[in-house]
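Step one of this worksheet: look at the structure below.
With one protein chain held back, the other chains of the complex are shown just where they sit.
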Amino acid sequence: MPVPSPNLTPAFNILRLSHVELVVRDLAASKAFYADTLGLQVTYEDSDTLCLRAMEERGHHCIVLKKGDVPVANVMGFKVFSEEDIDRAETFFKGKGLPVSYVERPHQGRTLRTTDLFGVPLEFYHKMDRLPSIHQKYALYRGVKPLRIDHFNFFTTNVDESVAFWNEMGFRVTEYTEDSETEKLWAAWMHRKGGVHDVAFTNGRGPRLHHTAFWVPTPLNIIDLLDLMSTTGYLPNIERGPGRHGISNAFFLYVRDPDGHRIEIYCSDYQTCDPDLEPIRWDLKDPQRQTLWGAPAPRSWFEEGTVFPEVEVSEPSLKAQPIIAP
Amino acid sequence: MPVPSPNLTPAFNILRLSHVELVVRDLAASKAFYADTLGLQVTYEDSDTLCLRAMEERGHHCIVLKKGDVPVANVMGFKVFSEEDIDRAETFFKGKGLPVSYVERPHQGRTLRTTDLFGVPLEFYHKMDRLPSIHQKYALYRGVKPLRIDHFNFFTTNVDESVAFWNEMGFRVTEYTEDSETEKLWAAWMHRKGGVHDVAFTNGRGPRLHHTAFWVPTPLNIIDLLDLMSTTGYLPNIERGPGRHGISNAFFLYVRDPDGHRIEIYCSDYQTCDPDLEPIRWDLKDPQRQTLWGAPAPRSWFEEGTVFPEVEVSEPSLKAQPIIAP
Amino acid sequence: MPVPSPNLTPAFNILRLSHVELVVRDLAASKAFYADTLGLQVTYEDSDTLCLRAMEERGHHCIVLKKGDVPVANVMGFKVFSEEDIDRAETFFKGKGLPVSYVERPHQGRTLRTTDLFGVPLEFYHKMDRLPSIHQKYALYRGVKPLRIDHFNFFTTNVDESVAFWNEMGFRVTEYTEDSETEKLWAAWMHRKGGVHDVAFTNGRGPRLHHTAFWVPTPLNIIDLLDLMSTTGYLPNIERGPGRHGISNAFFLYVRDPDGHRIEIYCSDYQTCDPDLEPIRWDLKDPQRQTLWGAPAPRSWFEEGTVFPEVEVSEPSLKAQPIIAP
Partner (left out) sequence: MPVPSPNLTPAFNILRLSHVELVVRDLAASKAFYADTLGLQVTYEDSDTLCLRAMEERGHHCIVLKKGDVPVANVMGFKVFSEEDIDRAETFFKGKGLPVSYVERPHQGRTLRTTDLFGVPLEFYHKMDRLPSIHQKYALYRGVKPLRIDHFNFFTTNVDESVAFWNEMGFRVTEYTEDSETEKLWAAWMHRKGGVHDVAFTNGRGPRLHHTAFWVPTPLNIIDLLDLMSTTGYLPNIERGPGRHGISNAFFLYVRDPDGHRIEIYCSDYQTCDPDLEPIRWDLKDPQRQTLWGAPAPRSWFEEGTVFPEVEVSEPSLKAQPIIAP
């Protein structure tokens, strides 16, 4: 089997993905997209920063938008179980020869900045400013009614290597796509928090951020978003879907924000907390892996993504071709 | 305006579409599709016939499947308001120089057989065998939970002429697509029973049946059908959707039965009973007319349809091109 | 059978219910309820009037709120098929010895004012100011996403007599509740536009308006409204539901506006346009008639209603007792 055995005793305890910081060129346009259209809640706003959270979250932010000229993804944030886990993380990354530093992050406590093996910028923290719960403030729900951040998906030049590294960090593979000809991984989905994934890796020019996903209550909320976006000037921002994933079995939609950052709207995957959960294997040639209903993804979905600042993008090692919509 | 004023005092009173008779090559395969998968209820069955009804219908059948070698559509059935309306219909069609005859139809009372101006085979009746209501027999609901037959859509070589004829019969235009270059109709939707349509016409090689549609309770039922079909061997039968129509605003899915007859699953259109309802105009070049969410239909959707027996198919008069998915 | 044969050739052609005019004491509070909470659209507003329409309607108003001290229902509006039907209506009501007059109604054309046999104030019109369609302006949808006015329900002192009168007007019974002991009608549902009802009658002190109902897309919209109302100060306004009606099979919720006028939110009933539709009979003692799921209605639901101005309320003739929630 091309996926490693899960590391059940990782060096430090990552609880879950937490937040992403994206650079956007026009904060007002981004606010119109993330707050007014998707329905995230603004928690902080000034002339170059917009923080937002989703409806059941009590941490200060799940997405931070910074004004800038080049729409990169600055960092991927993860919450760890305790303050001590930050120290253990520092030890782990130093041991890998990866750069570590402590950074001042508004609304966050002690935060370790580092990267994964390929340079994906990461930060780990334990404390974040807490906000009152709003999950029952139904007057605030709008758009697609996003409840929480669900996962990140990265393009990587070598999925096997990314998986091995993140497996060491304790992320466990739930599903994967194998290129049966080379027996290499085309893609893999890995979790900490008990859903299908906190992070995923897809073979492609990388490292780059493929998308950030939000969990919503039901598929009808995704239909509502499509109706809304298509009649409020966001028709070009609809990229792929709606549909039912083969991998994860979740109902999904992919959209692009005003800067091209990809956002997935996602619901209805399944519980994965059992350490003896058998990863589900898909073959790269299976037309139902991405959409159970068969429709292939458009070319843009395979090619476009968000770069990380000052991280060089390389060609993937795996040259296999997925099925691309004509 | 390219659509005629509604004829508010037609010669005879057509209540609504009623049923379609389709020829299928393998009744068992068709039963697996219509009953086991879509969820229609079998009301009669023998070695060459299968009758089905939908869950809120009390008439004996909304679809009749006849075993045969060539998958044609034998006749489109309509219910009229009274027995006298059958006589008035006879007068109307005779006056048009169209063939009329009375036919013996199982489970139906007196039935007039005729055709429209282009040869679409029609039958009109008032009485059909009545069955007990089953709309609250929730143990019987399955598949997409089809509630009732909703409309027919025909390819026609001349939409303007079809519309003029059916308008005389009392069908009122609710929405239409105009080819602004020629000011001719590309398509039109016409109703009797108060929804967006009982019949529609689309420019194309014709006359042929484009599809028959069933109404379902909610978009989630359509998602259920997609999940079911894609995992029970019917993946190739999914043709287009799901999506929100621009025209009609209904949520839809198009599938193909084992013989290629096209079925639409449809919900959430709007009430049209007002005689002064203004028809909604769409331009042929509007990418949102067919799918509000923008995705164009596949080539098969524009080209494939079911022929009527012994009715010659001709090229359409309008040569405009719709937007076709690549 | 205690219900009359349908009158298939009524003296004049009523298309459908159209609107209700209610008196409210505080227009701002009513606007907060009907527009901000339910999601109807304001079409006219001044210091003593608020007009609203639902999302798929193109007529100017389905509900008119007039500022006043006593929260009565001023009139129940119906649209007729043609201008000539107004004249025929006048003849009909005069023939019944009922008062008729023509009234000036803002945003409406020629309007006949009269009453039914028991004094329920009615008005009939053909032309109403038309507004642009907004059914695809998804940014405007909010609250319970009300699509159109669906029906009125009246308390009446004698259901048999009300049914006979309205049957003469062409309303056809779709379902009814019989008190098997007396063989009298406890309640009846009657339609013009092809759904389960435009009007209904329930035995009780009357005549009074029991409720006005709006149609919404799915049961999830009703759940959304309950979540919204219960967390925005409208908890006391939730009267009964949600649930599935036995009668009509619709999914429902009853709420009370700031003046106590009862509003029903309703979806998923069935098509009734066939003149030979067999009315469904329910027994008064059947605990599933009002809620298929069995829960009886609260006492307020049987007792409270809106009076018509200067129309005396009398005790009902039928003394049977329904099942009331403890």
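Descriptive notes on the structure:
Just so it is clear, A, B and C label the chains in written order, and each chain counts residues from 1 on its own.
The rule is short, and it goes like this: contacts are C-beta pairs under 8 Å (C-beta built on N, C-alpha and C of every residue); 3 or more make two chains touch, one makes a residue touch a chain.
Model, not experiment: these values are computed from the prediction.
Contacts of the undisplayed chain with visible chains (whole complex): A, B, C.
Only one residue from B:D129, B:D227 or B:D286 touches the chain missing from this view: B:D227. Listed residues A:K79, A:R142 or A:R256: the one in touch with the omitted chain is A:K79. Residue-wise, the contact with the chain that is not shown comes from C:I223, picked out of C:A11, C:I223 or C:V313. Shown as candidates are A:V103, A:L140, A:C273 or A:I324; the residue that touches the absent chain is A:C273. Residue A:N249 is the one among A:N7, A:N249 or A:S317 that touches the chain missing from this view. What chain C contributes to its contact with the hidden chain is residues 218-220, 223, 226-227, 230-231, 235, 238, 242, 244, 251, 287-288, 292-294, 325-326. One chain of the complex is left out; on chain A, the residues touching it are 8, 15-16, 56, 58-59, 79, 81-82, 126-127, 130, 133, 135-136, 147-148, 193-194, 217-220, 246, 249, 268, 270-271, 273-278, 280, 292.
Looking at chain B, the residues touching the absent chain are 136-139, 218, 220, 224, 227-228, 230-232.
In this text, only the chains that are shown with their structure count from here on.
Although chain B and chain C carry the same sequence, what matters here is overlap: shared residue numbers make up over half of all numbers found at their interface. By C-beta pair count, the most extensively touching chains are B-C. When you average the Cα atoms of each chain and compare centres, the chain farthest from chain B turns out to be A. The chain closest to the protein's centre is B, with centres computed as averages of CA atoms. If you average the CA atoms of chain A and of chain C, the two centres end up 49 Å from each other.
For the pair chain B and chain C, the distance between mean C-alpha positions equals 32 Å. Residue positions 136, 218, 220 of chain C are each in touch with at least two other chains.
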